[in-house]
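What follows is one structure encoded as structure tokens, with my remarks underneath.
The other protein chains are all here in position, but one chain of the complex has been omitted.
For clarity, chains are labelled A, B and C in written order, and residue numbers in each chain start from 1.
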Amino acid sequence: MEKSMERFYAAFAALGVPSIVPQLILMLVVASLVILFISVSVMFMIWWERKISAHIQVRYGPMRVGGWHGWAQSIADGIKLLIKEDVIPAGADKLVFALAPMVVFAAALAAYVIIPFGPNLIVRDLNIGVLFYISISSLTVVGIIMAGWSSNNKYSVLGALRSAAQAVSYEVPLVVSILGVIMTVGSLSMIQIVEAQQRIWFVIPQFVGFLIYLTAALAECNRLPFDIPEAESELVAGFHVEYSGMRFAIFFLAEYANMFTVAAIATTLFLGGWHGPLLPPWLWFLIKTYFIIFVMMWLRWTLARLRVDQLMNLGWKVLLPLAFLNMGITGLVLVLLG
Amino acid sequence: MTVIQVVFFLVAAFTTAAAFLVVLAKNIVHCAIALVFTFFGVAALYVLLDAEFLAAVQVLLYVGGITILLLFAIMLTSRISARGVKIMNEQVGVSAVVVFAIFALMAIASLKGFALVGSPPPASYATASLGRLLLTTYVLPFEAVSILLLAAMVGAIILARREREKD
Amino acid sequence: MKLVILVPLLPLIGVLINGLFGAKIRGRAHLVAVSASGLSCLVAFLVLFQAAGGGVLDWDLYSWLKVGDFRVPIGILVDPLSVVMMLVVTFVGFLIHVYSIGYMHDDRSYARFFTYLNLFMFSMLVLVLANNYLLMFLGWEGVGLCSYLLIGFWYEKKSAADAGKKAFIVNRIGDAGFLLGLFLIWSVFGSLKYSEVFKAVDPALGTGIYTAVTLLLFVGAMGKSAQLPLYVWLPDAMEGPTPVSALIHAATMVTAGVYMVARSSPLFDLAPFSLEVVAWVGGLTAVFSASIALVQNDIKRVVAYSTISQLGYMFLGAGAGAYASAIFHLGTHAFFKALLFLGAGSVIHSLHGEQDIRKMGGLWKAMPITAWTFLLASLANAGIFPLAGFWSKDEILFNAFKHGMTVPWLLGLIGAFLTAFYMFRLFFLVFTGRFRGDAHAAQHLHESPPNMAYPLVVLAFFSVTVGLVFGFPPDHGIYHRFVAPMFEAVHEAAGKAAHASLSSEVGMAALSLTIAFLGVLLAYQFYMKKPELPGLLADRMKGVYRLLLNKYWVDELYQAIFVNFGKRVCAFLWGVDSGVVDGAVNRSSWLTVRLSFLSAWNDLKIVDGMVNGIADLIQGGSLNLRRLQTGIVQNYILAMSLGILGMLVLYLFVFR
Partner (left out) sequence: MVPLSHYLILSAVLFAIGMFGALTRRNAIGILMALELMFNAVNLNFVAFSRYLPSTMLQGQIFAIFVITIAAAEAAVGLAIVLGLYRNFKTINVDEINLMKW
């Protein structure tokens, strides 16, 4: 890996091109790889979700497109969305309306920088790893508010505000639940966190933290039972009610990309990342991540939606104190064990 | 011009432009969105200054916290129809002069005072030592700030909640 | 030896159980609390047997605070001094727990009472067993809190709640001193651990610093141990339940100050002035409060003033450098004063809350156990040979004399006389003669139930024997051989200065014994032989009597000192006003009338003209100036910015 990089740079240096050019090329390549991965994986996840929901409800779900169990359904849907007319409502704030999906998608995309698919399969092992994810994920909320407000629609504003309140409330327990792991490892770097789990996955000592993280992560993704921001029966579709066509597709993409990120972070922090016997590391990582995604889908089709007040109560009065307790106990144990 | 310099000027131009938008945009929501970009620009500058931790904190707190709060307050206090209203008060002219004078003086001071400061010492990743400093040398301000936060929290709740009906 | 950790831990467990589930277990709360304190006492005895060999344990359990190079551990120190204190606290505490079962049995906050009591035990043990000043301070504040909670235990009674607050606030003054002392210790010695501080003690630093540290510490001790002038809270603290008065405000908490002084003896030894102050304050307090106790009519208050007086003795001892004797007196006093309080509680219990001794009398027949034990305790308190009080008090007086503190010694002797007198005044008024209460109360007189009576008997046994067994011969008894090596340095220095012969020691003992007997005899004369005598005397010396009855008006003094002073100043000014000024005014008025016609013209034309002119000017000016205050915040910010601009210009171009 290192060698080939050096050769790559050397080739450009020989041509007398400033070093920024190969760097830019590399960035572009990596970014397109990530986007490619996101698109493929999201299509797969959407298909999967439809099949899972169908089977939970004792139906079959899409069966026709592509032959075997409708595997090409998502691709067909995607193409349909792409060729649809791009509608911007007359009363909308056009600039912000156009910017919102980009912001949301940018946030989703940026988080992939620190996902460690394997020992060397990481875009950049940042020093501030987890913190980077936490801070960048807060950008999603801004995008959602932008979308909701610029649509000039009551439902979308309400959805956006609910989403913001929810995200802000659940970000706190999310961060505090992660602290247990960070304190144990003593580093924020994703690679080091995974390496610290060689012997034991943190899901065992940090089980409470894991549960809190999973709950808060569901809320961060606006998924059931925390999908109040886009509750169909109350708000039609929440903040993206006015979006259609490609812009809607981007929101959709970002949502599922976020789901993947959240699951990947959970895998990294609690399920030992790429560690596992026999199979190659990246496969283990994907297996664990998709397992968590499966759990999230399973929950979606099993649980009922919470009311707004229940949501806030759960976040502030249950998860947060629990997370603090978890942090305190972890600290105590760490101090006592030296 | 090295790469770093190019990046610096790009980020600086971006940040400044966004900052101008914050102050001058007609629509207050646009201001808030421009503010987000300014915060990002400053975070990028922190990264250039090898303060990654601070950059993350900047994004987390300003973008994830303060901007959301601002947007909330905007949604609660302004009507979407309130467009085309004058956004500046009467003292624009005087203010512009005074502010420009202050800026000029600050620029002169920085150029005069710190033009000779050369390239910085090699950077070292410092999050751990930041934490250690906060809990040793700066533990008193640290505790004081935590009390301040508590007081601010209580104060904000009391200020923002409606007067209870007298029973 | 490490078993010692159980000693404070057991009461803490009791607190947790009773505190968390008190509402559930209600009437069975004593099972938890009494067994916790009993076991704790048992463990304390085990530790004693291990420590008797002279072993010292300095054990850091946990690093409590670690900020920069400021480090404080949670640690335990077991040495003779803390062992003695621990034993006194756990043993007396255990007996009082037992006693409380009967005394509090129909109170509705039964569990809460035992929770507080156990919490107190825990805090007191932390105070005693700590191996550094900060942890001691934690215990110190803990017992203060418990004292507050227990004085105000019946908080629905306003006087009780007020007394609690008074105790808390007066103690704050002392604690502020203590805390400043701790700061000073930290900044001078760089540590708060006893072992490190005392190792760093170096006479070369000059006596000034030691005097400052020790005086500040002593301010803390004055507050906690109710010495002049911070004693005012203790009499009021009698509003609490009687077992509390016995445990906290007689036997243990109030002696924390003495313990702290003894603990800091390496510091005090280097500050002769501070020792002098300690001795003087102790002696003065002893006489002062004993004199108040002469005439009080509330049975618990008499005992409370007696407590203050005895604490004064302890400080007198400590001030004379006889720390071991002071701690010895602390121990013996814990027994007989707890006994006195419990006896008083028994009497009050039997009389359904009556505390006025003028309405008692002749209780001997109705409650013999209480009476006998009370008699023994009174004898011990009065310092009659060979009971406990005699040995320890005598030692203190002897040491004071030996170290040349003549005046405090004389004060102590006077105090001894007064003590004997008021103790037996109390005893005769309560237990002999005929019953002076109403007939209804007379019918209900009864001896207290066994679980109240047994602690009395046990305490009485110890009040009689503890002095003779542990304190004989004076200064060389079992106790001294155990504890005194800790204070070796002092003893050697002092011993060289004034080595006293056995004969002088015996003579001194005889002197104080004679004085005590005189006091008893006088009380007998007054209250048995000629009961009309006290009234006559009170009439004859009305002033003194009222002075004492009203406790020297100290409470009122503290309250009104500024008011009275202000009033006097005002009266003086009024005199000046009416005499001098009015006279002058009247004389001059005639002249004035004549002159005023002249000046009227001047006034109207010239002065008014000027005044109006200025007024017009100001009005006009301010009408314009007020426009500056627009109410618009941004205008103000602009003004501020202009100021910043000005400052920038100044700093950049002018003050270069």
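As a working rule, a contact is a pair of C-beta atoms (placed from the backbone, for glycine too) under 8 Å apart; a residue touches a chain by one contact, two chains touch by 3 or more.
Note that this is a predicted model, so its numbers are computed, not measured.
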| item | value |
| --- | --- |
| Contact set of the excluded chain (shown chains only) | B, C |
| In chain B, positions touching the absent partner | 2, 4-5, 8, 12, 15-16, 19-20, 22-23, 28, 31-32, 35, 38-39, 42, 45-46, 48-51, 53-54, 57-58, 61-62, 65-66, 69-70, 72-74, 76-78, 86-92, 95-96, 98-100, 102-103, 106-107, 110-111, 114-115, 117-121, 123, 126, 129-130, 133-134, 138, 141, 145, 148-149, 152-153, 155-157, 159-160, 162 |
| Contact set of chain C toward the excluded chain (per top definition) | 626, 629-634, 637-638, 641 |
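The working rule: only the chains that are shown with their structure count from here on.
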| item | value |
| --- | --- |
| Overall pattern in which the protein chains touch one another (line/ring/star/complete/other) | line |
| Centre-most chain [mean C-alpha coordinates] | C |
| Maximum inter-chain contact count - chain pair | A-B |
| Chain centre separation in whole Å, for chain C relative to chain B (CA means) | 56 |
| Junction residues of chain A - those touching two or more other chains | none |
| Chain C partner contacts - residues on chain B that touch it in the complex | 89, 91, 94-95, 98-99, 101-102, 105-106, 108-109, 135-137, 139 |
| Residues of chain A that touch chain B when the two form their complex | 18-20, 23, 93, 95-96, 99, 126-128, 131-132, 134-139, 141-142, 145-146, 149-150, 152, 157, 161, 164-165, 167-168, 171, 186, 188 |
| Contact footprint of chain B on chain C as seen in their complex | 67-68, 632, 634-635, 638, 641-642, 644-645, 648-649, 652 |
